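Note that one protein chain of the assembly has been removed; the remaining protein chains are unaltered in position.
Just so it is clear, A, B and C label the chains in written order, and each chain counts residues from 1 on its own.
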Amino acid sequence: MSKITKQQFNQIIENELPWATDTGMRLQSIESGEAVMTLPYHRRSVRPGGSISGPHMMMLADACMYAVVLSMTGKVKLSVTSSFNINFLRKPSESDLRAEGKIIKMGKRLAVMEVSIFSQEEIVAHATGTYSIPPDRSL
Amino acid sequence: MSKITKQQFNQIIENELPWATDTGMRLQSIESGEAVMTLPYHRRSVRPGGSISGPHMMMLADACMYAVVLSMTGKVKLSVTSSFNINFLRKPSESDLRAEGKIIKMGKRLAVMEVSIFSQEEIVAHATGTYSIPPDRSL
Amino acid sequence: MSKITKQQFNQIIENELPWATDTGMRLQSIESGEAVMTLPYHRRSVRPGGSISGPHMMMLADACMYAVVLSMTGKVKLSVTSSFNINFLRKPSESDLRAEGKIIKMGKRLAVMEVSIFSQEEIVAHATGTYSIPPDRSL
Partner (left out) sequence: MSKITKQQFNQIIENELPWATDTGMRLQSIESGEAVMTLPYHRRSVRPGGSISGPHMMMLADACMYAVVLSMTGKVKLSVTSSFNINFLRKPSESDLRAEGKIIKMGKRLAVMEVSIFSQEEIVAHATGTYSIPPDRSL
């Protein structure tokens, strides 16, 4: 069972990452070690050509990884990305994006995750990342 | 010599990537295969803890890579990131970031670049990325 | 259905990559877009501390990706790795390794794959990689 609810995560995003909230990004579902987030299509997020930009896909993938971490640790304020790798697979269509994240390994100090991003059921990007988990997890 | 001027690149950002312009991101200098960009410190770009967020550093690095590509190809509309890898090295201080990008290899179809990001003269992140270059470069 | 059999792949390894054969690496099963390879524990492959070395895990993951590509294209002589990324998750035990590879996206020019490596049922490394596929696939 996730140690954080969908509502709690969306509240964290809203309070602490206002620039992410501005994109319309939302957590849709969360289980222990799994999270689904969406990013609505918006003119403000596009690159030349009309599809959602690479940096917005990276932002979505990173937020989805953060949700996966919190699903397993509960609310940890200063867990931070330590590395991030992404392959862009095809141009998304001009529609919303859906990110599916899952844990690869949850360690005491490091969490490793992967995220697949879909545009209308087709995979458009795949990311892996590591989060560093602070030794003292209490807030 | 760069095939694009600083002014031209900043104009592209302003016209085509309004969300990047909103962050205050600016190209500072450009040579063939080298570019320097800055991202001013702003409350809207931070993560919990007060330093500039990971996704903003990724956005800065990606834009800097784009400048490096354009310095060598001239204005190419649909050159796109195909992969991106970043290591976050330390927490930036609450100050502006400076990204220094340079070409590793410029091929016919693929450009490979690296970007170092500095906060007050200390390196805080290092990224490598590849850009796919369309066969027909004319606009 | 895989476009190549287990026997054909092991034959390719034996004929063309003798240094891989020397490690004892073998394909165990192959389906379209999926492959399982094993690397037996051997003193010649270890690092200080007694577990199988990082480079041997990278070699295993790369070979497993190659099997995944060939399962979808049939025998393509000059398909080559264009990028490779790996996270080492924990020290393997002093035992055989098992790599499970699967396709993330098969494109006309680029294949993207991931491989998880296990030591006694525990994941010890996770890799993603891209293979460049030559335009003319015939031999």
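We adopt the following convention: a residue touches a chain if its C-beta (ideal position, glycine included) is under 8 Å from a C-beta of that chain, and two chains touch if they have at least 3 such contacts.
Just so you know, these numbers come straight off a predicted model, no measurement behind them.
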item: Given B:23, B:45 or B:130, the one touching the chain that is not displayed; value: B:130
item: Missing-chain contacts mapped onto subunit B; value: 83, 85, 87, 89-90, 104-105, 107, 112, 114, 116, 123, 126, 128, 130
item: Chain not shown, touching residues in subunit A; value: 83, 85, 130
item: Residues of subunit C in contact with the chain not shown; value: 16-20, 44-45, 47-49, 53-56, 58-59, 62-63, 77-78, 80-88, 91
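Here is the rule we use: only the chains that are shown with their structure count from here on.
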item: From subunit C, the most remote chain by mean C-alpha position; value: B
item: Central chain (distance from its CA mean to the mean of all protein CA atoms); value: A
item: Inter-chain centre distance, subunit A versus subunit C - centres from mean C-alpha coordinates, in Å; value: 28
item: Residues of subunit B whose C-beta touches two or more other chains; value: 83, 85
